[in-house]
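Removed: one protein chain of the complex. Kept in place: all other protein chains.
Per-chain numbering from 1; labels A and B assigned in written order.
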Amino acid sequence: MRKNTTSSIISQLILLVFVVVWIIPTFGLFISSFRDKDLLANSGWWTSLTTSQINEIFRTENKDSQYQENGNYIIKGNFFDNIKGKKISSFGITSKNINQFLVGEKAILKNGSEITVFENGDYIWKSQDSFKHKNGKRIFITALSPPKFTIENYKEVLFKEGVGQAFLNTLTVAIPSTIIPLIICSFFAYALSWMRFFGRDTLLAIIIASLVVPLQMSLIPLLSIYNDIGAFFNIGAKSYPGVWMAHTGFGLASTTFLLRNFIKSLPHEMIEAARVDGATHYDIFIKIILPLSVPAFASIFILQFLWVWNDLLVGLVFLDQLPSEIILTAKLRELLGSRGENWEILTTSAFVSMTVPLLIFFLLQRYFIRGLVAGSVKG
Amino acid sequence: MLALILSFVLSATSSLYAAGHKYSGPDLSGQKVTISGPWLAPEDGYMREIAGIFEKATGATVEYGGSDSFEQQIVIDIKAGSPPDIAIFPQPGLAANMAALGGLTPLSSGVKNAVLENYAAGQSWVDLATYPDENGNDQFYAIFYKVNVKSLVWYSPDNFSDNGYEVPTTMEDLIALTEKMANDGNTPWCIGLGSGDATGWPATDWMEDIMLRTHDPKVYDMWVSNEMPFNDPRVLEAMDFFGSFALNDKYVNGGSKAVATTDFRDAPNGLFTSPAECMMHRQASFIPAFFPEGVEAGVDYDFFYFPAYSTKDLGKPVLGGGTLFAATNDNKATMEFMEFLLHAEPNEHWMAKGGFLTPHKGADLNAYSSDTFRKLGEILTGATTFRFDGSDLMPGAIGAGSFWTGMVDYTNGKSAKDVADAIQASWDSIK
Partner (left out) sequence: MTIFSFIAYIVLGVTACISYYHISNYLLDFFTKKVFKKNYNDSAIRAFIFIAPAFIVLLVFILYPVFETVRLSFFDKFGREFVGLDNYIWAINDPQFRRGIINNLGWLLIVPTLSTFFGLIIANLADRIWWGAIAKSIIFMPMAISFVGAGVIWKFVYDYRGPGDEQIGFLNAVVVFFGFEPQAWITIPVWNNLFLMVIMIWIQTGLAMVIFSAALRGVPKEMLEAARIDGASELKIFTSIIVPYLEQTILVIWTIITILVLKIFDIILAMTNGQWQTEVMANLMFDWMFRGGGDSGRGSVFAIVIMIGVVPIMAWNIYKHKQEQKI
């Protein structure tokens, strides 16, 4: 028994290592999407619960805001504009030495004037002669910033960056692109399983072969066809129906393959009995096959939906990259380029793009797995 | 070519396109113009504002979509025959390729004349936008809108004065200053080559600027047209000169490893951090659009001319570039939009936003957002040689392909010779 316990502990440890390694990247992204953007750019997400040190540059007011007091000229102000929580620990007056003075100390400038900076961001600058500077003097501060979580990033991404619109666009692409192939392929799979016609086996072989055709090579030939069709009807070549058809085409082989495996496995006595009773294939399909295939449909629906939702290339080529048509993954890629290291935008958008797949995944996990297994373990 | 630049400072003409003259177009209600181009935030916002002026005046709707992979996207679209009405090409080379495919619609002679008339040195802008069509006949295809000057070094005047640095006026001084900065414990340069699918291009601008400063402009022209092979010792020398900055861990922010991974839009941020991560950033006139929010031209940043050698008798060369608008459709609204760009109003509107220069003589110089931009005129008028961005004139497979990737390989430690040999080989393979 004892040996079993040790081996169980070892098993648990190994599994734990896998789980930790697998979750860290996503977890880091998740935490980061709620962090303040300045903190995000300057410290790792694992430090998000600790107080972090930040360096900033502020400018004092210019000469226009000076006033006289006891024979001195004075400029006063606050660097933080009412943002609470940050505490200045030291400051400097040249870029060469940014923390020359502790907070509250008097820094004496070359012209004899004195500046003092306080913990809460207040500063006071005194001089015996009147100030003449047009641009404020730069003050370098080192401040401690408490852990801060915010939903600002989400607001910014959803409303300003157009991710919300892209989200809707993606839904418009994904729902029909999932349902249409399901309908078309279920009839196809039924025909391949239970109908007799010339060339059935050849067709099946073609389907299997098509599983491995890389879709990148189809882009230009297809878009030209689209264009001819579009010109014929005098509409643009890029449209939502066009994308639906493209996804139907690219998902056709795998969807048919999986569905056929399932439909073929249904008891054939049932179907033959119905045939004897005079039911047409259409009746059989609607009344017998459909109700029995619900679990398989559910799983393939999820698979196809995830594939379409996560697709980049098809959406990039068959839709205009205009705000009214751009899909989430394309938007995300655009942000990846234009916002280079604006991690707050990137992490948040990435997370927004993942919400639907993750939701579907966690809610319908059971079906999802069943669908995969139905198609592959049998294979 | 000098005249081309003088344009920036020339005064207004009295035509329809002149300053202060509000654009008013025909009624195009219900018509739609789609535009796609490489501009993303924040430039896409300015582009939409410009489109808004057009929408207001004509009632047409204009949709702009920007893409980081515009260069690939437009090829897919044009080959398949479903491009947007107007494409904004970042390089004449790509536009020429598309024209050769028969993907672009030539512009009317009226538009061509308007460019000749209203753009200073109009002829050169027309020449840069004239390409053979699919039958080999030369046609005029595009309007330059939003041009830029590349030979600039951006810096923070405060950081310079804190450290007692002087703005260098010769290349010798610049090299000495770089060395001095490094000795002081400062990092002289911020260099970032990252740009999505176009990663590497900022290094090609360095190469071009250096070529113009080390050799006669004729050598530059021969290099761009490949009359002189890419692996000529003179090119290798220029590459190694770039390397003397970019490959020196002490000279570049983050060390040489960071050069190719840093996005060009993020690279200048180092000028504004506390403490400063770098002192200088060589980049074209459009870069302030990517500076951090709230920094002010002339106060937080300024620029100086990327200087020439005092010992070489090559004068003061200036490198420039520009984006071109080309139509793919012959419909009325599209052609009207093209003409609209030649009016002063859309030029002035963007001038006020910054990061925008125009050769338009009719645009009011007071529209520029700051003295900093007006000062660009001085650099331009002081120039004795002007050359258009060489990589943009090379064939697409080189200037938007192996030259970019080659420079990335170079910053990653490949020798100049190997890089240049590979670029030349790819050039040979497309001849």
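Rule of thumb we're sticking to: contacts are C-beta pairs under 8 Å (C-beta built on N, C-alpha and C of every residue); 3 or more make two chains touch, one makes a residue touch a chain.
The structure displayed is predicted, hence computed values, not measured ones.
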Identified contact with the non-displayed chain, of B:Leu94, B:Val111, B:Ala238 or B:Met351: B:Leu94
Touching residue (missing chain; options B:Val224, B:Ala400 or B:Ala416): B:Ala400
Contact footprint on chain A, counting only the chain that is left out: 7-8, 11-12, 14-15, 18-19, 22-26, 28-29, 32, 40-46, 165, 168-169, 171-172, 175-176, 179-180, 183-185, 187-188, 190-191, 195-197, 201, 203-222, 225, 240-241, 244-246, 248-250, 252-253, 256, 275, 278, 280-282, 306, 309-313, 324-325, 329, 332-333, 336, 343, 346-347, 349-350, 353-354, 357-358, 360-362, 365, 369, 372-373, 376-377, 379
Contacts of chain B with the absent chain, listed as residue ranges: 71-73, 75-76, 79, 93-94, 97-98, 101, 196-197, 199-200, 253-255, 257-258, 260-261, 395-401, 405, 408-409, 412, 422, 425, 429-430
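Methods note: only the chains that are shown with their structure count from here on.
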Inter-centroid spacing, chain B versus chain A (mean Cα positions, whole Å): 32
Chain A-touching residues of chain B, taken from the complex the two chains share: 34, 36, 40-41, 63-69, 73, 76-77, 79-82, 84, 158-159, 162-163, 194-197, 262-263, 265-266, 272-276, 299
Residue ranges of chain A touching chain B (in the complex, touch as defined): 55-57, 94-96, 98, 135, 138, 140-141, 161, 219-220, 223-224, 226-228, 230-231, 236-238, 316-317, 320-324, 326, 333-334, 336-341
